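The block underneath contains the structure these notes are about, expressed in structure tokens.
Missing here: one protein chain of the complex. Every other protein chain is in place.
Showing subunit A:
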Amino acid sequence: MAKSAFLKSSIAKKYWMALTGLFLCLFLVGHLAGNLQLLATLWHTTPDDAALHFNQYALFMTTNPAVKILSYVTYISILFHAIDGIILTLQNKKARPINYAMNKPERNTIWASRNMAVLGTVILVFIVSHMVSFWAKMHFDENMPLQTITINAGGAPQEFYVTTDGGYIPKAQVDQGAYKIHDRTSFYDGQANVKIKEGYKDLYKITIEFFKQPTYGLPFTILYVLSMIVLGFHLFHGFGSAFQSLGANNPKYNGLIKNIGKGFSIIVPALFAIIPLYIHFLLK
């Protein structure tokens, strides 16, 4: 009997919610570390260098097999966490068919803990729109731009494609047909039709332009920051709750878990939110 109960029972649902939630917390840390590279221009790095580093990182994250496995675990965790959450919410609504005429839940619980489903739904909408804006472009967009840099060659600024072997291909020559681009990133010799070099998808440019675009740059920045505030509230309850669900409750370290949870729920979303704010308002 234990096997089916281990998937369906009320306590098993807790375990899955906690495990997927904690894994997604780890994902947040990794994703944040990557995103913070978008602030590289703060440390006197030139925009071209910042773009190159970020695009190299993006290439690694989309091609490395270990990262690929992690990314699939992340997709599954998000889906499982959301589906489990929806099932929980529906079952819990059924458990109280008639509501109280007078109820004061603020006397015994914090707001975030009572609104995890609503907060989670907002985060899910954010994740989907976020993936459409960046992830889908990186993976599927046929018109994804390749990174170019401008170098002063003999006094005249000239644009070059940057290639993965550290080389450069003059953009003018590609435009004239000396090189051809196939499969979105591969440079082929125009005559011999052999692949010679590989370019970088310019995710940096896509990101900067997304938050700097004339009409929607500001609303997208605001929506991003608001989503991070929602994420913060979700984590504020979720982080500590996951430990309780897995049975980790001991007066010896409860204070530590609570404080780490508080710190995590404030620092991580805040650092995420700084990035679009910097791009929109400060980046030249």
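Convention: a contact is a pair of C-beta atoms (placed from the backbone, for glycine too) under 8 Å apart; a residue touches a chain by one contact, two chains touch by 3 or more; residues count from 1.
Rule of thumb we're sticking to: contacts and distances are computed from a predicted model.
*Asks:* Have a look at "Fumarate reductase", "Peptide ABC transporter permease", "Sarcosine oxidase subunit alpha family protein" or "histidine kinase" and point out the UniProt protein name belonging to the hidden chain.
*Replies:* "Fumarate reductase"
*Asks:* For the chain left out of this view, which of A:Met102, A:Val194 or A:Leu256 touches it?
*Replies:* Checking the options A:Met102, A:Val194 or A:Leu256, the one contacting the hidden chain is A:Met102.
*Asks:* Sort through A:Lys14, A:His81, A:His234 or A:His280 and give me the one touching the missing partner chain.
*Replies:* A:Lys14
*Asks:* If the hidden chain were put back, which of A:Leu26, A:Ala172 or A:Leu246 would touch it?
*Replies:* Going through A:Leu26, A:Ala172 or A:Leu246 one by one, A:Leu246 is the residue touching the chain not shown.
*Asks:* Spell out, residue by residue, where the missing chain touches subunit A.
*Replies:* 1-2, 5-6, 9-15, 88, 91-92, 94-105, 107-110, 113-114, 116, 237, 240-241, 244-251
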